[in-house]
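Omission of a single protein chain aside, the complex is shown with its protein chains in their original locations.
Showing subunit A:
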Amino acid sequence: MSDVVIMGAAETDQLGKLPDISTLELHLQSARNALRDAGLGIEDIDGIASVSAPGPVTIAHALGITPRWVDTTSVGGASFLFHVRHAVAAIRAGHANAVLVTHGESGRSRVGAPPWAMAKDSLSGQFEFPFGVLGPPTTFSLPVMRFMKETGTTIEQLAEVAVAQRRWSSQNPRAMFQEEVTVSDVLDSRPVASPLTLLMCCLVTDGGGALVVTSREFAESRGTDHPLVSVLGTGECATTPMISQMADMTRCEQFEVSSRHALQEARMTTSDIDHLMIYDAFAHVPLFGLEDMGFVGRGEAGAFVAEGNTSPGGSLPMNTNGGGLSYTHTGMYGMFAIQEAVRQLRGEAAAQVPDVSTSLVLGNGGMFMSAATLVLGNEAAA
């Protein structure tokens, strides 16, 4: 099977509050930055993938690309990991040579962004919205009480996730929040959806990122200023459109399934992974991810994080950009998790971990709705 690589990876010039840039322009700016990073031009790109709004047709047209392969998989914030997985298959099948995956979202400023969908006759409109839910903070939070009861995880351990990620973002000048916090700071912050407090909830920002995915042969024939990052294994899974219908509110089948497939394809186990990115919309999501993927046993994730294993200097550096809790979170954070894994594997991260040769990225889509996993590696992983 031919080797597929990430040849270009870049984010928008700035992240945070960007009221002067539309959703579309966030896609275009990150796409141009990724092309520049790869040393390629629009004429090199023949495949494009992005979520449904504004959509790959609009993005390709605005850039001046006429793709012969298009993917509009739109399953929440993990979509960009799905796109990478699908791009790998397309490149191996000969359906595309070089694929551009773009993300841009005016999550905070809502410039050129579609309105929140609130159809009264949708499933959520009938069976969730009538109960006063207000998007992710009041839905994503629902499993936490059950998770704590079933696994023995404490509220202090939940707060430790936010504490650990601030240790990373304190080393990252691009992170929105850089000041270190204590468990008390987290627990004493404003209650949002008890038991979750403000500092256990992700940011809401504007920004974007893009990737150029291609074959190793093509990348090497063109040359690049940056080390190539191999896509060693991928997986995907979807479960429920409504969090209230999770089969088990204390574990995510989709995390387990997508990661098992990705590790199998990479011929690796969790012990082969040097660096981990788990989509952290809220503080409990990394705990689910650590347990469901088998990095730790059932009920062990809280203590694992509290003991510093995922912090700087720990055995399993996790969310090293500061994550959605402290780095940035546009609403569909998955692209930023991939970007940080690429930076770590290139040796270009702000809070660089020594000797990273493999990185696993777990994306979450919607409120525990879908997941995709990428196992990435650099030359040293070969």
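Keep in mind that, in the parts below, contacts are C-beta pairs under 8 Å (C-beta built on N, C-alpha and C of every residue); 3 or more make two chains touch, one makes a residue touch a chain; residues count from 1.
Everything that follows uses one rule, which is that contacts and distances are computed from a predicted model.
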Quiz prompt | Options "Dihydroorotase", "OB-fold domain-containing protein", "Acyl-protein synthetase LuxE domain-containing protein" or "Carbon-monoxide dehydrogenase medium subunit": UniProt name of the undisplayed chain | solution = "OB-fold domain-containing protein"
Self-check item: Residue among A:Gly125, A:Gly152 or A:Gly297 touching the omitted chain
Solution: A:Gly125
Practice problem: Out of A:Val111, A:Val204 or A:Met242, point to the residue that touches the absent chain in the complete complex. | Solution: A:Met242
Quiz prompt | Residue in contact with the excluded chain [from A:Lys149, A:Arg267 or A:Arg298] | solution = A:Lys149
Self-check item: Interface with the unshown chain - residue positions in subunit A
Solution: 118, 120-121, 123, 125-134, 137-138, 141-146, 149, 190-196, 242, 244-245, 249
